[in-house]
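Of the protein chains in this complex, all but one are displayed in their positions.
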Amino acid sequence: MSDIKKVVLAYSGGLDTSVIAKWIAETYDCEVVTFTADLGQGEEVEPARAKAQALGIKEIYIEDLREEFVRDYVYPMFRANTVYEGEYLLGTSIARPLIAKRLIEIANETGADAIAHGATGKGNDQVRFELGAYALKPGVKVIAPWREWDLTSREKLMAYCEEHSIPVDFNKAGTKSPYSMDANLLHISYESGILEDPWAEAEEDMWRWSVSPEAAPDEATYLELEYRRGDIVAIDGKEMTPAEVLTYLNKVGGDNGVGRLDIVENRYVGMKSRGCYETPGGTIMLKAHRAIESITLDREVAHLKDGLMPKYAEVIYNGYWWSPERKMLQEMIDATQEPVNGTVRVKLYKGNVIVVGRKSDDSLFDEKIATMEEDAGAYDQKDAEGFIKLNALRLKIAAAKGRSQL
Amino acid sequence: MSDIKKVVLAYSGGLDTSVIAKWIAETYDCEVVTFTADLGQGEEVEPARAKAQALGIKEIYIEDLREEFVRDYVYPMFRANTVYEGEYLLGTSIARPLIAKRLIEIANETGADAIAHGATGKGNDQVRFELGAYALKPGVKVIAPWREWDLTSREKLMAYCEEHSIPVDFNKAGTKSPYSMDANLLHISYESGILEDPWAEAEEDMWRWSVSPEAAPDEATYLELEYRRGDIVAIDGKEMTPAEVLTYLNKVGGDNGVGRLDIVENRYVGMKSRGCYETPGGTIMLKAHRAIESITLDREVAHLKDGLMPKYAEVIYNGYWWSPERKMLQEMIDATQEPVNGTVRVKLYKGNVIVVGRKSDDSLFDEKIATMEEDAGAYDQKDAEGFIKLNALRLKIAAAKGRSQL
Amino acid sequence: MSDIKKVVLAYSGGLDTSVIAKWIAETYDCEVVTFTADLGQGEEVEPARAKAQALGIKEIYIEDLREEFVRDYVYPMFRANTVYEGEYLLGTSIARPLIAKRLIEIANETGADAIAHGATGKGNDQVRFELGAYALKPGVKVIAPWREWDLTSREKLMAYCEEHSIPVDFNKAGTKSPYSMDANLLHISYESGILEDPWAEAEEDMWRWSVSPEAAPDEATYLELEYRRGDIVAIDGKEMTPAEVLTYLNKVGGDNGVGRLDIVENRYVGMKSRGCYETPGGTIMLKAHRAIESITLDREVAHLKDGLMPKYAEVIYNGYWWSPERKMLQEMIDATQEPVNGTVRVKLYKGNVIVVGRKSDDSLFDEKIATMEEDAGAYDQKDAEGFIKLNALRLKIAAAKGRSQL
Partner (left out) sequence: MSDIKKVVLAYSGGLDTSVIAKWIAETYDCEVVTFTADLGQGEEVEPARAKAQALGIKEIYIEDLREEFVRDYVYPMFRANTVYEGEYLLGTSIARPLIAKRLIEIANETGADAIAHGATGKGNDQVRFELGAYALKPGVKVIAPWREWDLTSREKLMAYCEEHSIPVDFNKAGTKSPYSMDANLLHISYESGILEDPWAEAEEDMWRWSVSPEAAPDEATYLELEYRRGDIVAIDGKEMTPAEVLTYLNKVGGDNGVGRLDIVENRYVGMKSRGCYETPGGTIMLKAHRAIESITLDREVAHLKDGLMPKYAEVIYNGYWWSPERKMLQEMIDATQEPVNGTVRVKLYKGNVIVVGRKSDDSLFDEKIATMEEDAGAYDQKDAEGFIKLNALRLKIAAAKGRSQL
């Protein structure tokens, strides 16, 4: 075991990270600092304090990071209309960089020389935590117990708890969800269990944040979302902070059956994996952001953004938020958002997010030119002939030289 | 007027193209050949024969191109998960190359030296028709009356009809739709009228192919779509031709309120334009194709496709189907589809298309490796440490040299 | 003729633009303002004043724009290692936006409602001038005499001169270069004449700015180029302004036979065109900039830049300098250049530009890690195994499922 003196652990307060805290202290003979963050996962974080104290932890960090999370991570990502593999809104991926950053900042504050997390050796999260940590503190050591220890089954874990007097809430353990879950203000995710068969339909009672479309109200809900520089700043005329916006959209979206997703995705570590996600607010935000951009962004700017988006999504999914390439792309994306101001009207109905109107003082939509009616000379239709002829020139030359496009 | 002897006109049988037929014959003092195609627009094409005869047309082509349309245009396009500007399924764009091709083939058969169409000088369709025509027959002449004549108002058009004894169905004219519409087996589109205000919500009675989500059945419909090399070849176990597939999906999709879209898009000729679209079958196909690819395509292949898709969509939208760049991209796309075989199960419910299962003999999903349970050595979690460390190396070096990623 | 009151003409002082000045004044019955710029083309601009006065011009602008040209156009472009179609350093393209901008600014100052230029209707320059003009002053009118008049042969032009008492320097006309040329501080270009046969080798006496490699000195010349934020700020320890840098590099490059290029390129207006170029300084700058980036830029940043460069080059070549997409790309490119500081040592010898050394306080090159010798633990070779195994995982799964990569 390498020579580690103090470790900052990403600590949820749950059984697994409690075992980890104990196992690290014992195995590495070092101090453990716990860090528990409220990222909007929907569980109280304060109880983690007593649990950590019971484990003998002396330095305990518990923080509400919801505003920072949405303002500095979720919002910038949505400016790019970011979707991984055509479907996934990156709900898990986008929370990891903030945790990595705080782990390192706390390590610097407490004089710790290592960080630790409870992610497994098969997933993307270990990569995201550790790339972030190394990028922000190159000499830091990383402890990833799931890659190291032999507590590889639930039985061994329970035995370890008994041996080390770690309290197990057997009530809860007995009704343990069959799914591996992760949640934050942007989404909740489900993996494993019956989902490991991609042909099996997810069970209705798995979903926690949204009603099914079937169970949603028979009346549609309309929202007016107001954008400033690409970010939502008010809903139905009411100014809100970023976290308030997302909280509100999650509520109204989930109530209307919006935001469920069931996909097979490609992990960075090389395998395919089935995941189910609920992202009610994010689903509304993606659709509405495209709508406000549709009237305020230049065509070529929009197309360049679309062409780069898959790369940007991949960078985030793979864990490179804290990288120069992400910063470089972000500079460009943010620079495009200056005119992305205005209002989008959406209708939510039983799982659907329908854009029904968009308006903006920065609109590039020009009714005088677009109209099929007489436009009083705003556009000379005869220009189209030259436009087409020159665009066709290379094709005509090729055809005249005998090349067939058929 | 240039010296034109014979023109092949894309003729719908409607009032506008009837006027055009007469106007061309008179203005250019030349013969007119009409070409009317059934692309699944949902209107009888045979009546166009009598109308053309009434106009004095001697060479009349009326063809059912539905199978060719779906097989050689729609299907290849969907292999790329093609979406323009994040939303539009290119329903109008994809029909134009086939019409351009037949216009040129008929010109060659009939010895015509020109083609003509009824598209305006402000839209994309003129570009798509003419680029195709020039690419396939470089010396061809093109007549685009809307760019040339002075019949720029409905009144002038009516006066021309009266003067030239072109029968106007005043019954129909009186109830004329306030929208500019276009339809084929892939979609129906609506433009102009109140849609010219992007803040105005489309009226319910505008939509023709789908019921509203509200009016759709309360019971979900499940479908099993079977793919072979990226194309749907059977539904619920029943083999179907491409046109049969799309016809069926349009029906069941439309019945379930699937496929409505309301967007502002960027035209190739330079302005923004509001359009509403119904693409019931296409909406299902896009979602299902991504699902079958999710288990059968390699990750890097899928990401390359995603990165190139916006370009491919732009090529088609802008009218370059008959171009070497489209062929080049198509070669690559088609080459990726060999393993895209299997079955996708989708649930349609009140506007939602929900993928609930996917399976394939060519699946790359490996339960043994993906599982969170013991995997009997299929994957060594310790490998992840080296993977992360080398991926982090450049970031660590940069940080050690004082570069901050914050 | 549209109603034009005053025109700002890009005026070289040569015969063609003198005829144009007269022709416009006469044809449009309007005032003409001339604008003549020193962009480093190597000809005196002051004589243009007398010539313009002789034509009766009252408002005459003559400006030295060399520093602005290099600082705000050439330098930003070279930050991206910009090359069009793998070869062309965009010497003509990059000068047009500055001229367009000044034409519009002068139009605003003088109350002119139109601009005019002497570019032909077959080339790229008309596009570059006019796109810039429209982007900066949307209501401006454009006069492009070569597209409008019937002075399409040298004879007609001479007749016009005679008729309008425009002095022709017959001495000069008699020895007129057989090539169409354009020059500025970045390059001189040659087109037409025998170059219209792409198989014909350019004649030695065509080249004006560089000696042939054969005629260059037998001794190499070494230079040390110092970079700050991606731009050269000093040579051999001597601080220089941007225009001084380029002037110096042109001199020493040209003396060493550096920077000749002979290509066939694709014009934006649709045809292929043969061009020969001398870009001595630019050729050195491209090579050296890549070298300084090679030690200071992160790998992924460098690769992203490389992937976007062809698009950026196309944007500039096609005339979209004054566009939101160019600005967007520039923001990203400029953001990457912060650490691009240091010194590059190059050797010039008979046409060759050879990088022989590069150093930087911002270097990411780490001898301790790169060394083949013992590195004292800076890099753990065992990490490579996990790195490779996880990167191979998707390939192994595919192979195990029977997919062959052969």
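Read from first to last, the chains carry the letters A, B and C; within each, the first residue is number 1.
The rule is simple: a residue touches a chain if its C-beta (ideal position, glycine included) is under 8 Å from a C-beta of that chain, and two chains touch if they have at least 3 such contacts.
If you're wondering where the values come from, they're calculated on a predicted model, not measured in any experiment.
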Of C:Glu44, C:Glu163 or C:Asp197, the one touching the omitted chain in the full complex: C:Asp197
Given A:Arg79, A:Arg299 or A:Arg326, the one touching the chain that is not displayed: A:Arg299
Of A:Met206, A:Val252 or A:Ala398, the residue in touch with the unshown chain: A:Ala398
Selected residue (touches chain absent from view) among C:Ala54, C:Ala159 or C:Ile369: C:Ile369
Interface with the undisplayed chain - residues on chain A: 298-300, 339, 362-364, 366, 369, 379-380, 382-387, 389-391, 393-394, 397-398, 401, 403
Touching residues on chain B - with respect to the absent chain: 266, 269-271, 298, 300-301, 304, 311, 320, 323-325, 327-329, 331-332, 335-336, 390-394, 397
Contacts of chain C with the absent chain, listed as residue ranges: 81, 85-87, 101, 120-122, 126-127, 130-131, 134-139, 144, 146-147, 152-153, 180, 191-192, 196-202, 213-214, 218, 220, 260, 262-266, 269-274, 290-291, 294-295, 299, 302-303, 306-307, 310-311, 314, 322-324, 327, 345, 349-352, 354-359, 363-367, 369-374, 379, 381-385, 387-389, 391-392, 395-400, 403, 405-406
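Note that only the chains that are shown with their structure count from here on.
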Computed distance of Cα centres, chain B from chain A, in Å: 32
Chain centre separation (chain A, chain C; CA means) in Å: 42
Per-residue multi-chain contacts in chain C, two or more chains: 298, 300, 390-391, 393-394, 397
